[in-house]
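Complex shown without one protein chain; remaining protein chains in place.
When the chains are written out, they are named A and B in that same order, and each has its own residue count from 1.
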Amino acid sequence: MSAFLSYAATLLVYLGVNTIACWGLNLQFGVGGVMNFAFILYQAMGAYITAVLTLPAAATQVDERYILGWHLPWPLPLAGAAVAGAALALAVGSFALRPARRDFQATVMLVVSIIAATLVTSEQGWFNGSQGLFGIPQPFAASLGLGIDGYYWFFVAVTAGAALVALLGTDLITSSPWARKLRAMRENADAAAALGVNVRAESIKAYVIGGAIAAVSGGLLVEFIGAWSPAAWGTGETFIFFVAIIVGGLGNNFGAFLGAFLVLGVFLELPTYLPQFASANTEESLQSAAIGVLILAFLWFRPQGIFPERRRRLSRLVPAGVTEPVVTQPTVVQSAATESAALVRDRPQEQRGPAGAVPRTQAPAAAATRAPSARLAVSELRRGFGGVNAVDRLSFELVPGQATGLIGPNGAGKSTALKLIAGAIAPAGGQVLVDGTDVTGQPAYKMARLGVIRTFQHTSEFAKLTVLENLIAAAPEQPGGTLGGALLGRRHARARQQELLGEAWALLADFQLTSLADTYAGRLSGGQRRLVEIMRSLMARPRILLLDEPMAGVNPTLRLTIEEHMKRLRDGGLTMLMVEHELGSVERVCDSVIVMAQGKLLATGTMAELRGNQEVVSAYLAG
Amino acid sequence: MTLMRKRWLAACALTAAASITAAGCSSSSSGGSAGATGSSGGTAQASGAGGTYPLTAGVLHAFTGQNAFFGLNAQNSCKAAAVQINAAGGIMGHPLNCSDYDTKGDPADAVPVTQRMLVSASHLVMVVGPDGSDIPSVLPVLEQAKVPELNTVGDPRYDTQTSPDFWRLTPSDSTQAPALAYYTRNQGYTKIAEVFTSDLSAQTTTTPFQNTFSKLGGTIVKALTVTPDTTSYQTEVAAVLAAHPQAIVGEMDAQTAATFLSEMRQQHGGLIPVIMTQRAIQGDWEPAVGPAIGVPTMARYVTAIAPALQASGTAFTAFSTALTSIKANQFQAKNPFVAATYDGIVTVALAMDMAKSTDPGTFVADIPKVTAPASGATVVATYAQGVAALKAGKTIDYVGAAGAMVFNQYGTANRPYAPWTYSAAAHNWLMGTLLPVNAGL
Partner (left out) sequence: MSQIVLSLGFGLVTASILALGAVGFTLQFGVTNLFNLAFGETMTVSAFVAYLAMVSLHWNLWWAMAAGGAAGMVLSLLISRLVYLPFLRRGTSQFAMVMVTVAVSFILKNVLQIFSGATYYSYQLPPERPIRILGMVFDARQLTIIGLAAASLLGLHLLFKYTRLGKAMRATSDNGPLARSVGIPTDRVVSAAWLLSGLFAGIAGVALAVDLGTFGSTTGGSYLLPIVAAAVFGSVGEPYGAVLGALVIGLASEVAANYDPQLKDVVAFAILVLVLLLRPDGLRAGRVQMRAEVTA
């Protein structure tokens, strides 16, 4: 009977270890979108470090060699494992997370995993090479005097305790505003960067924490089984973990646990009970091929996994009293102009701050802290692609507090110019000056923090975040929005979160989209997504707003609504630069217009002036 | 706190509490655990009488992955031994069955597999395996269950091990390296190149080999450790050839050897003598290297130093016949590891007969006695002979297909080595003249 209990206890320990590991991977991949194809390496690192910290110095008479051997008391070896996992992640992340593409990053990590296995085997002085480490004493085994069975259950308790700690920690992190940033990054890294998220730094942080968690899981495992060698961590094991969290459900801890249970537990153990019908090799190959099929099946039919990430309904948390009385829908379809006017009329006390719609309570403060309209100038800005000059010595200066249009035929380089200004692309030459300061070559997230906010030509909403989350994610200065802040807990972030919720809600009310507050942004119609994007850029407190074809694909009624908001922003003193093909919109919103053609500045002036300019007209006809 | 989080916390706390309680309860009754929990579920009774339920020998090995050939060896050994044992009436009337358990060669995966074996194998009396990578994590579990295990690992760290359940049927690598050096020197080679792959027993073999070879007056003109499974060893081969060795000595896995030797053949226009460790006679080596360099070349140039076996006589005939009857690859009949494992299983069976018990706690002490040469002992060559002699009240000394397998105080049976060469005609490795015992030491 007790053999059965030992078996059960073993399975529980393994479940615990695998669950902790899956939580680490979930943080990295499920929440942060970092494809850690070197995952098993971190678990192995944790196991090795725990082992060499628990063991005494290497016994040279049996030709056994390994580093450290400090014989530390429990739980110090586990802490050391966490540190080692984090350090390794930092080292690997420093180069593996440099490419912008996630799949490229993943491949580099895979390569790291392979080379690490080779190195550990050939550098025998590190961890005793292919022979590995053995005889690692189980914690407190001798001192507790529990007997064999008793000790098994003690270890199950230890694992459960560790799982609890891991759960509390990851839960704290994944429900924080920082995690929202990670999710935004996961959904659309470029858009997140354009809103001030330092994607590389945040990715590294998620990577490091996940690495530490994975290492702890490895440490626990090695303390249980007492031995570790390269044979225990093959590259293929990483993918099994990925399958587990994909099947269980990405982005949430219960899903990760479910995956650990179903894939790592049931799917791998159950076939061993079936009668053998073919050679062992064939059966194993079938199982591995089945894993491949499982991945495909889930990615096709149910990419969110069995237990999907829960939608966070933040609308319940909007503080009472902030919700403005929404403008009642007119029973008669009025012309768009009067509708906008009605919006304006119903808010007589509204303070026209640069952020457009501002909750009443906040308006004065916001207005007071608002800096005067920002100045933007570019000088000799240059950028080529494959021998073609997309932007060719472009120079202009925006009038502060005004809306300027940027028009021109297809391929004129207008979008490129915006991207150069916003820092999404690095210029080959020239300067970008904000308020007289040279900010040329600053990356997008830094520009965003300076207040230069860009919207995207193709909608770039954070699809698996709700509309409210999209908006709040964009706001700067959130105490819970950094890793440190997240660890300080909910209370620390609450005040600001409430503030932001209020702001976001008011903005939604303004655009009449409060009913969509808790809908996933990816589910919205094209026009709605466009509005969300605009609202989001407003939440980012822009000082200079760069709009890349905001009217593209938008129906005429909506267009007028957007125009109204643009006008109010302009009237509020926000410096805007708008690339647009809809010349009507440009005429209505913009005070002056810049024309580009073939990368160069062709002319400037008002629309009326430009209509009379022969060059401009022929450029449009030709281009 | 959300409902989900509460449920989570509750689950974890409950598990922790339950475990602590279980731990406490178990420890309070731990006094009885040593005996009662000794074997697997359905523990064998102290006396052999009372039914003819089958006994199980668990074959706990990697059947997949790069060490799969070890598993295959063990599988066949067990089946062959079972054939012989059951043909002679079983163990006190109990037939012996072999049950396979795949560890996948992963020490982490091996632990639950072992536990499962302990639960599901009925009347488990012995475990065949596991191999070197899994033993460190599995041995503690088997010791807790007090089941004897038979293995052929080479790792010298077990040279002084003290577990009563650990039985090593083939010599440790600490004797292999000196034997290798002895043979090499004996062939008249004084200048050799040493080539090992960085995994395998390179760790434990290179230094003792170098020491012995130098002591015997030889020089190592080039010593290389190569990474396994790279796409080319051309530069390494060129480096070896540039040192003009008379022979190459070492250990390489199948794929590495195939690439290395074929590139050597191409660069040099032929091979030079190659002396390998016992790794070369394992089942996967010849199918990779033979086609790559040509079987005649392999037969002419490659020698493997591996433990000897008794290539003729009653014991070997019984062994061969048993292998044929289970339709094993005849290749394995000449594999000293298969023979040794077969002998080990027979030995344990005879120990049970000797102790008149199928309880591992009882008969484990008799295992070394079965093969200990004692004056007045009847030398027996098969299980049937052994049973008969025991029934007649005699002391036995089982000398089986692998030759004399005398266990030292640490549970290892040191046996002599012999050079093995491949015969194209026989499609198998053939044993040459035995090296003296403790050659090179």
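The working rule: a residue touches a chain if its C-beta (ideal position, glycine included) is under 8 Å from a C-beta of that chain, and two chains touch if they have at least 3 such contacts.
These numbers were taken from a predicted model, which means no experiment stands behind them.
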item	value
Contacts of the hidden chain among displayed chains	A, B
Given A:45, A:110, A:500 or A:551, the one touching the chain that is not displayed	A:110
Sole contact to the chain not displayed, among B:269, B:376 or B:393	B:269
Sites on chain A contacted by the missing partner chain, in the whole complex	33, 35, 94-96, 98-104, 106-108, 110-112, 114-115, 118-119, 122, 190, 239, 242, 246, 281-282, 285-286, 288-289, 291-293, 295-296, 299-300, 303, 385-386, 425
Footprint left on chain B by the chain that the document does not show	64, 68, 198, 224-227, 229-236, 238-239, 242, 254-255, 258-259, 261-263, 265-267, 269-270, 284, 287-289, 291-294
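Following the convention adopted for this analysis, only the chains that are shown with their structure count from here on.
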item	value
Euclidean distance of C-alpha centroids - chain A vs chain B, Å	52
Complex contact set, residues of chain B against chain A	4-5, 8-9, 12-13, 15-17, 19-27, 29-30, 33, 36-37, 40-41, 63-64, 68, 71, 100, 102, 104-108, 111-113, 115-116, 118-119, 132-134, 136-137, 140-141, 144-145, 155-157, 159, 198-200, 203-204, 207, 225, 227
Residue ranges of chain A touching chain B (in the complex, touch as defined)	1-7, 9-12, 14, 62-64, 118, 121-122, 124, 128-135, 144-154, 156-157, 160-161, 163-164, 167, 171, 221, 224-232, 234, 253-254, 269, 272, 276, 279-281, 284
